[in-house]
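The structure that follows is given in the form of structure tokens.
Excluded from the complex is one protein chain; the other protein chains are retained at their positions.
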Amino acid sequence: MVIQRVAALASAALLGAVLTGCSSTSMLNVPQDDHAELQIWIREPPGSNQAAVADKLVKAFVRKTGYRARSVALYEDFETKMQQQAAYRQLPDVVINDTAQLGTMQSQGWVRQIDRSSFPGGADLSDRAWHAAQADDGNYYAVPFSAHTFALFVRADWRARLGLPPPKTWADVQNMAIAFATRDPDGDGRKDTYGMVIPGSTKRGYMAWYYSNLLLDSGGDFLAEIHPGQWVPAINDDKAIAAATWLKNLFCQYHVVDPNAVQDDTPLAHTTFEKGIGGIYLTGPYMLPRFVKSMGSARLEVFPLPAAPGAAGPSALGEGENVYLTMGSPNRAGQLAFAEFATSVAGQTIAMDGDGGGLIVRLPVNTKVDLGAIHHDPRWSVFQQVYNTAKYTPQVPNWAPFRQLAADTLNAVMADCGSDLKGSLDKLANQFTDELKRQNVYGG
Amino acid sequence: MRRAQNESLHTVLGLQARNGPLALILKTLLYGGIILVFAGPLLALLAGAFSKVPDPTKFSLWPHDFTLGNFEVAAHRGVYRYLFNSFVVVGFGLLLQMVVSVFASYALARKKFRGAAIVMLLVLATMMLPEEVVAIPLSVVLSDLPLLHVNLIGTYLGMILPLGAWGFSIIVMTEFMREVPLSLEEAARIDGAGELRVFWSVVLPVCRPALGVIGVFGFTMIWDQYLLPLIVAHEPSQFTLPIALRTLRTDDQVGIGVLLAAALLALLPSVIAFLLFQRQFTRGLSVEAVGR
Partner (left out) sequence: MSNLTGSRQPRPPYGTGPPSRAAVPTRRAPYGRPPVPVGAASRHTQVSRYRRRRLQWLVPWMFVAPALILFLYFKILPLAQGVQMSFYDVRPYLGDRYVGGGNYVEATTQPLFTQAIWQTIILAVGTTAGSILLGFLLAILVEGQARHLWLVRTAAFLPVVTTMAVVAEVWQVMYYPDRSGALNTLLGWIGVGPEPFLQSPHQALASVVAVGIWRGAPYDMMIFLAGLATVDRNLYESAAVDGASRWSRFLHVTLPSLRPVITILFLLAALRGLRSFTEVFLLTNGGPGQSTQVIMVLIYKLGLEQGKLGVAAAGSMILFVATAAVTLAVHVWRRRAVVR
């Protein structure tokens, strides 16, 4: 009796498998239609100023070119929506997203290849930015749109009150953090401040993302490319351990990190910094307008992250956004036209939003754009200077698992002061090896 | 008579029988404590939603610096649009779910037919299927319904139709309908009532309490939905409130007060539904407790 029922169920399931059919890639050869409306997705909170600027950019594109297009801002669950829309091959036509997503998107076959030499205006875009649109096979799968890097936001008023020098070394940064945590920099007579604000949650790999600045600044990296396209883990070498140890000491030895750090994503960290809970925050230039508005310009200074002890020179994580053109779009000409407009001087200028608070281009990728003429705040130039020595994340086929693994490990190391740092990083290196093998780019 | 006098026999502890001043104080403290533990955090949410820039770290039961500003900002972020979406989904979803369940239960409870066991097994099996497990495949199915070739992504229909398949309601309703005396039905049939008539004017009226039960439980279930509306929504304007909450939390430009205001809007309908239909809730729980 039971067997009969199970058999019935099984045949129902089989029927289902037949009905849903098998997938084929031929569906990607969609008939072309210049009038098809382009869906343009950008990873910004819906309803935010950034979303409004994205909408402005898209509308300007429509006015200028006559193509039809619509912008959609999505933030939380962006990857979820992408994966799910990809599952039935209805990705949006254009996606403006992190450069770090390049490998993931390319290895899944989501994005069109771009011919850099024939891309209109491509010569005006900076080499460093183009590099972030290049996959490990040497081809370009996106058009660079925006670049940025990270620097230290410091509470100027706190530093002045305690009479601390501008940070020139890592030791300076550490001492400043300790002073902020112990010497009552806000002068309210209460011990309610911390040195560092860190978005250290595992979500979207934030912890790894923060740490990578320290790691790159130390001259280390997550992975080392020993032959072109062949990688080995470098996350447990001396430089990586030194950088992690320095960070862990801030957490565990000096207790100068804001207490919510290991659970915080960036939005929470922003608020923590704004509220004066912590005084040193390593983050991107896109936060400048908001912090100036919420905290007052005089309370803010921006310093480059100083070179790590023993490192050849300063560095930081280079990041940015690319314009990805997806496969299967019914309007390929429109896709390209949008990419061209978005990277043109006109497009970049709209997206930089002057001194408004909704910029979606941080540092322009178009070398013809004069940053100083658009952003009058001189602190912007610090970021442009740092960007010249910044490094992007390794171009493995799919970076996301590495970032997630690293974030999980580092988050655990920082959250648990009794943890074995060296042992944890060794274990992480093994996980990296496994993942490299899985992606067929292991060079050991 | 003796029972009425000796109240201590009516409850396990016989707490209510003690009324001395000390007992009164103790009871007040005890009940106050219970209310504080379970309702306190939600009251604090209420207070925060009306406070100007509430400190994210501190919780208070009274709003300081009373303001409606949080709701205004929330409105700018489209919270009322999300609330509207939630209402549409919960309204039609619940209606569909109840109608479908009632029909199916009628057959399962009152008819003997070949295949009934398999249908029941199917219903039970799907109850073990966490919706997260089938989220991606479900979105594939919704994007191109087999045989019909309709794309339901980005439509209310796509959010509503899957809600119709809800095993719990069928099980509860079937249990209940089995208990309706056969004599009622026979009397009607002898009178010449057709199948629909028997269903509509004999069995259904008797089951009204059970309708209340699956109604309130269905409501909470649908109101709690996260993944289904997320995968069906094509863009943010189609989101429901729970998804919007998560987006608001990570929105740089709004404070925690706005988040709490939105959370309050997400909380209120379910609380109101609970207060209105408390009896049905209680009854549903007792079905769960001693029914199966």
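For clarity, chains are labelled A and B in written order, and residue numbers in each chain start from 1.
In the analysis below, a contact is a pair of C-beta atoms (placed from the backbone, for glycine too) under 8 Å apart; a residue touches a chain by one contact, two chains touch by 3 or more.
No experiment lies behind these values; they were computed from the predicted model shown.
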Looking at A:49, A:71, A:104 or A:218, which makes contact with the chain not pictured? A:104
Would you mind spotting which of A:34, A:192 or A:370 touches the chain that isn't drawn? A:192
What is the set of chain B residues that contact the non-displayed chain in the whole complex? 2-3, 6, 9-16, 30-31, 34-35, 37-39, 41-42, 44-45, 48, 55-59, 99-101, 103-104, 106-108, 111, 113-116, 119, 122-123, 125-126, 128-130, 132-134, 136-138, 140-141, 145-146, 161-162, 164-165, 170, 176, 179-181, 184, 187-188, 190-192, 195, 199, 201-202, 205-206, 209-210, 213, 220, 223-224, 226, 241-242, 245-246, 249, 256, 259-260, 263, 266-267, 270-271, 273-275, 278-279, 281-283, 285-292
For chain A, which residues reach the chain that was dropped from this view? 12-17, 19-20, 22-25, 28, 79-80, 83-84, 86-89, 104, 108-110, 192, 201-204, 259-263, 277, 327-328, 398, 400-401, 404, 408-409, 411-413, 415-416, 431, 434, 438
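Going forward, only the chains that are shown with their structure count from here on.
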Let me have the rounded angstrom distance from the C-alpha centre of chain A over to the C-alpha centre of chain B, please. 39
Residue numbers of chain B touching chain A in their complex, please. 55-56, 76-78, 117-118, 121-122, 125, 135-137, 139-141, 143-144, 146-147, 153, 230-231, 235-237, 239, 243, 246-253, 255-256
With touch defined as at the start, can you tell me which chain A residues reach chain B in the complex? 5, 8-9, 12, 19-21, 45-49, 72-77, 80-81, 83-85, 87-88, 90, 265-267, 270-271, 275, 290, 357
